[in-house]
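A single protein chain has been removed from this complex, and every other one stays in its place.
Moving on to chain A:
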Amino acid sequence: MRIEGSEDVEGAVPLSQQEEWADVTPLPQDDGENPVCPIAYTDEYRETMDYLRAVMARGEVSQRALALTTRAIETNPGHYTAWTYRKRLVEELAVDIGGELEWVSEISEMYPKNYQLWHHREALVERLLDPADALKMTEDERIAHPTIRRELQFLANAIDEESKNFHAWSYRQWLIAKYGLWGQELAFVDTMINQDVRNNSAWNQRYFVVLQGQDPATVTLDAGLVLREITYAVENIKSAPNNESPWSYVVGLLLRHAPAKLHTELMPRISALATAEDYHLAMTTTPFYWSALVDIYEQQAKEQPERRAELLGQARSACDSLAAEHDLIRGKYWRYRKTMLA
């Protein structure tokens, strides 16, 4: 892989011997006399940083300064000060943003867990396509826009590489919300869930798409949409009942947005599965089924005061089976949960 500015770091002529840098006095790292945890930097890294400190100190805006940040970041992508300086250089030197994005993509392949590169990427994309302008287009036009297409493709690759990459999913949310790309996202989420039904990042993204950027505390979800989500979760529960993600998703969503549907819609579906020959064993041995029953009965008891004692009794006995049989590691939690069902 060839990265501009870095191709000759190994065995390169030291900066101190290069004519180009003759006017700069390197600024050595000053850690005092006897620091704790001193790092034995390689000569290349130390020299890069010595010159970087020097050009930063005098606020130099130049191609050679940009090349220094490249060298620094490729060795240490967590160097947020180098990133901050680079951001300014990219703006003031009118660096080609497409090329910069490609370079950032290469860094992210090498260091998928880094924080700074994603933040840098956001700023670049906003400069390429002003969100205010983008929102004047139709969603189809936005999706067809080269900048958006490139970002979606880049993210699809990053998530394909590491399907639960926390930073990639966070950045994806930023992109979707900033540029109003809600229409296409469910299909992507669906692909990811089909690939691995246990990918919880994808399930979380599903909730993000359902909300479409609305405040969960005040939004009212359309009844048809809620039913669609219940059906979707239950279909996926079928493929592997002992999978925490769809349970956590559907119970969490209903508790927040449509609690009555826990017993009117979710209950009949999972009961049918629990009594169906093909699913009976898997359903009744997974703790997630019993856990859902606790939430369902508790909610139903709130809505049907005349059956309150009976329903709470059923919720408590589900807690008992969890604590004693299906979820021993969480026995303490289930005994506590039971005390909340009085």
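What we mean here is this: a contact is a pair of C-beta atoms (placed from the backbone, for glycine too) under 8 Å apart; a residue touches a chain by one contact, two chains touch by 3 or more; residues count from 1.
Just so it is clear, contacts and distances are computed from a predicted model.
Peer 1: If you had to name the missing chain as UniProt does, which of "Exosome component 5", "Ubiquitin-conjugating enzyme E2 N", "Protein farnesyltransferase subunit beta" or "Bardet-Biedl syndrome 7 protein homolog" would it be?
Peer 2: From the choices "Exosome component 5", "Ubiquitin-conjugating enzyme E2 N", "Protein farnesyltransferase subunit beta" or "Bardet-Biedl syndrome 7 protein homolog", the unshown chain carries the UniProt name "Protein farnesyltransferase subunit beta".
Peer 1: Who touches the missing chain here, A:40, A:94, A:132 or A:309?
Peer 2: Candidates A:40, A:94, A:132 or A:309; residue touching the omitted chain: A:40.
Peer 1: I'm checking contacts with the chain that's been left out. Which of A:27, A:67 or A:186 qualifies?
Peer 2: If we include the chain that is not displayed, A:27 is the one touching it.
Peer 1: Which candidate, A:22, A:61, A:223 or A:240, sits in contact with the chain we can't see?
Peer 2: Reading the full complex, the residue touching the unseen chain is A:240.
Peer 1: In the full complex, which bits of chain A touch the chain not displayed? Write them out.
Peer 2: 27, 29-42, 45, 49, 53, 56-57, 75-81, 84, 87, 115-116, 118-119, 163-164, 166, 169-170, 173, 177, 195-201, 203-204, 207-208, 211, 216, 239-245, 248-249, 252-253, 255-256, 282, 285-286, 291, 327-333, 336-337, 340
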